[in-house]
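To start, I am sharing the structure in question, which I have written as structure tokens.
We show some of the complex, not the whole, and keep each chain where it was.
Here the chain labels run A, B, C and D in written order, and each chain numbers its own residues starting at 1.
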Amino acid sequence: MTEPPTFSLPPTFLGVSKTGRDAELCIAGIPLDIGTTNRSGARFGPEAIRRASRMLVDGAHPQRWIDPVASLELADIGNFDIALGDISASLALIEAQAAPLAHLAALGGEHTVTLALLRALAKKKGPLGLVHFDAHVDTWRDNFGQAYAHGSVFFHAIEEGLVDPRRMIQIGIRSPVQKEVFDWTLSKGVTIITAQDAHLRAPSDLAAAIRSVVGEGPTYLSFDIDVLDPAFAPGTGTPEVGGLATWQAQAILRGLETVDFVGMDVVEVAPAYDHAEITALAAATIVWEYLALIASSR
Amino acid sequence: MTEPPTFSLPPTFLGVSKTGRDAELCIAGIPLDIGTTNRSGARFGPEAIRRASRMLVDGAHPQRWIDPVASLELADIGNFDIALGDISASLALIEAQAAPLAHLAALGGEHTVTLALLRALAKKKGPLGLVHFDAHVDTWRDNFGQAYAHGSVFFHAIEEGLVDPRRMIQIGIRSPVQKEVFDWTLSKGVTIITAQDAHLRAPSDLAAAIRSVVGEGPTYLSFDIDVLDPAFAPGTGTPEVGGLATWQAQAILRGLETVDFVGMDVVEVAPAYDHAEITALAAATIVWEYLALIASSR
Amino acid sequence: MTEPPTFSLPPTFLGVSKTGRDAELCIAGIPLDIGTTNRSGARFGPEAIRRASRMLVDGAHPQRWIDPVASLELADIGNFDIALGDISASLALIEAQAAPLAHLAALGGEHTVTLALLRALAKKKGPLGLVHFDAHVDTWRDNFGQAYAHGSVFFHAIEEGLVDPRRMIQIGIRSPVQKEVFDWTLSKGVTIITAQDAHLRAPSDLAAAIRSVVGEGPTYLSFDIDVLDPAFAPGTGTPEVGGLATWQAQAILRGLETVDFVGMDVVEVAPAYDHAEITALAAATIVWEYLALIASSR
Amino acid sequence: MTEPPTFSLPPTFLGVSKTGRDAELCIAGIPLDIGTTNRSGARFGPEAIRRASRMLVDGAHPQRWIDPVASLELADIGNFDIALGDISASLALIEAQAAPLAHLAALGGEHTVTLALLRALAKKKGPLGLVHFDAHVDTWRDNFGQAYAHGSVFFHAIEEGLVDPRRMIQIGIRSPVQKEVFDWTLSKGVTIITAQDAHLRAPSDLAAAIRSVVGEGPTYLSFDIDVLDPAFAPGTGTPEVGGLATWQAQAILRGLETVDFVGMDVVEVAPAYDHAEITALAAATIVWEYLALIASSR
């Protein structure tokens, strides 16, 4: 082990000291949370995930035997600017800040931020494949009357052509949902694996299904922390019971080496509802799994 | 989604506005907790479950494609009167209030309330089948010297002929227990599936076992939240580790469409020990699963 | 004591059952929190204050010997509609809902809501006197670039002529503040009593100062819970140490019998940061003090 | 300092190792909490107070320069037996266990236990003087229909002649209360000092008032922890804002050297609502102040 001890590390993601936006892979926080329909507080997600990530600083991934910090040129570029209390203006700001980056792993903030990130990426790479972990389909047309908020992200992403719904798969879905919303999603070509399905299938089988859906094109990973059961991720805004265990999500991700990932986010960590940092640590570990995946695939 | 957002909904169960006791299916809170042998506080269970239920207001059950709120004539009739500090008087009050209702889903309170509810039902329908989720057999003769409290509910229910023990099944049992208490329970004909058994069997197999035991007669569902592992339900009075995950309980319940349920309760939610409402949300979701089951079976 | 016990009361404010908007005095929740510059979560303030208010249901005020519930025609009219994620639209909605009410005690939500409430009142009554308890002057021109949010409420209220700054007094001020903001406030005629001043003066003296400033015209009470020290009110978004004890705030309010209050709010209760409901109880008690004041003054 | 460090001390009160009931002064826990009208959980008060008391083990009282552990023959005799779920039977058990003790400092449990303790003492010493710290008068005739519970303790104590109301003084009163209950209390001769009064008077003046009321006869101290403001004692069942600071209670007690105390209790500590043990530590310190008072007066 290298000094200093975990508790004394600076609270950047994985303790990285680089901050330049021209890095190979950038970590950025996006502290937007005004589009949540239940509990707010995801604005403090980025800093909580950074702090928790310090448990993962030192050593290699115990399956891939690669240390993301050593293997990738990582920079923690801090938090994106947002417009206080204004969703649309914030989406524009986020897109503008994401656009120039080579590869971004974003720490939410709530799920609305993904729409801006997909807009930035799709301009460069065309419609993307999407691996979407979530308890909710997030393909509602609106959110209690608000067009742009965390429940309509993928409605807009599909309508705007940012993702290719036939290369889009949702894992862990389990919330109540209007049948017409669910059917619309299926009708666009999206593959949905409910949480109950996921519990009854082996992670390797689920990974194979994902690989099959997204194929070889550029693909985005959007990980809503509420895909995990509230036991594993209490610190989130719209929890639903019956979700995945963290080990399942890890095992699935470990089976996605062949996917061409071009960006990712982990969203909806609301630290005020977390306990002993377990949600933040789960989120940090998902990003770390992603980084190990990227590092291994080169 | 319909307005208002989740966080602004009134705290009735699933936001229902009907309050009449002549509804097809009534929700009632029973804030009794003086019969707990360890942590108290289940008196605040009903209001916590109601608040948490708001996450489930909007949309259909994502397997049955039925929305309980739209499909059933539901009323939240508030809390039952109880006698402060007096178990026996409270049991009489509860029975009297439950008796006239067509179909009751009760929000505990501690498990002692189930005895009163079974008394009310058995008078109308004779000895009942029983699906009993719990960490504890609850067939002790007494509770540290007290005849009527939460550990002796089913001893009395069997002795009073309220349930037919050959049509009674317990799932999730795992607490320390005197062998004579366990053997007495078995000797009456009760089927016991321990938590360790449950973890090693598929939920569909467990559902089949339940259906086989309870058969076609009128059956009651009593769901002690401590059947779940404390990771999933910390907010309870007598936790035992090694319990079920919430998804398992949901999967089992989803396999019980053919059972003729005539009433249910979810008990032992103690909010002072909960975190981020996860226990209350689990309890609310169990009731919601039950309502979807009832709605589907008509 | 009347039945049922406190823990079983329905969670309306002071347990009142009237809900009609034509009542003499209406209680409404306003679950807006997207204008907060630090911690969010005040959207759950109204329901937390209502629950906590149940400690105060039964009996008379132990100085005025009047029971607000018995003496006033009170209605809890539920929560105001707001526009999810849109401050300006929410302000318009709030104003429209407040306008027809005879007398409103509002449960926030964050401080931005006060601007809408003052707009509604000023249209009917002209520029108002203002008794403003707060740690912050809230007379910034903007909030990190956002014109309308919780730090600029009284800048706009003064600029729009909703309040008469010479009849406006702020008590408990103590946050860092730019000297030009402070001076602008004083230059408009506002009286400022800092928290340090307040600690060194008797509550009766402070009440006299307030009465002197607001005089005889119609006056509004805006009580930001962060005027209290975080020890007494941890559950808030922008805490500042060095604040008032709750007893001081009560003592000051008890000295304001002669003020002609025409409305009030208590804002910035963020339950996710509260502990054991102490912040919510403080907020509920402030409203109860206000109701006793109104009831006594008739 | 003597070994071992605080964190390793056994969790008896002040770490005392004596357990014999014939000690000069006995500490006993009374884990009854079924008579609470709001939050339950005081059953865990005794063990929480014992754990917290370890901060006070080592050294002398920094005003009296006496170490209670060294100066008194103290025994921690464990918890009294109670009857689960049965108030009346519990009161009889408590009285029987208290009766033989020379001098008892009792750790509640809720306030109902004081009635049993006064019954035991009054049989030996006749009607007692009473120093009663509380937010509530506790002289209601009943508790939501229940004769014996924590709100009617002193109604019964007065009616049964256990205390001499003219030698009884209540400090810190501030809850809503029916005027007839308040007036009944005054009419019996009880002196009431409200919390607002207490805040405006010097502790030495309050101590003089107490000494004047209780005079020279045998006197009991009943300290309901809710006399403290919830900021200082959040871990209690029926909190009321506006209460005393702990230093005030200590200062008052330090002025009572001339009072002939014959027993005491500290009640209503509900650890599930406490934070960082601050309520339990306040309770332990009150007992420690009492012990220093007793030790000094010999």
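To be clear about the criterion, contacts are C-beta pairs under 8 Å (C-beta built on N, C-alpha and C of every residue); 3 or more make two chains touch, one makes a residue touch a chain.
What you see is a predicted model; the values in this text were computed from it and never measured.
Trainee: Going from the 4 copies shown, figure out how many the entire complex holds in this file.
Mentor: This complex, considered in full, is made up of 6 identical copies.
FYI, only the chains that are shown with their structure count from here on.
Trainee: Figure out the least number of contact steps between subunit A and subunit C, where 1 means they touch directly.
Mentor: 1
Trainee: Centroid of subunit B to centroid of subunit C, CA atoms only: how many Å?
Mentor: 41
Trainee: Please list all residues of subunit A that touch 2 or more other chains.
Mentor: 37, 39, 143-145, 273
Trainee: Which word fits how the chains touch one another: line, ring, star, complete or other?
Mentor: other
Trainee: Okay, what are all the chain pairs that touch?
Mentor: A-B, A-C, B-C, B-D, C-D
Trainee: Quick check on the complex: what are the subunit D residues that touch subunit C?
Mentor: The contact residues of subunit D facing subunit C are 37-39, 140, 142-145, 151, 173-179, 181-182, 194-196, 199-200, 229-232, 234-235, 238-243, 245, 273-275.
Trainee: Please output the residues of subunit B touching subunit D within their complex, sorted ascending.
Mentor: 33-35, 37, 39-41, 43-44, 83-87, 143-146, 148-149, 272-273
Trainee: Which positions of subunit C touch subunit D when the two form their complex?
Mentor: Residue positions touching the partner: 1-7, 54-63, 65, 67, 202, 229, 231-232, 245-247, 250-251, 254, 275-278, 281-282, 285, 288.
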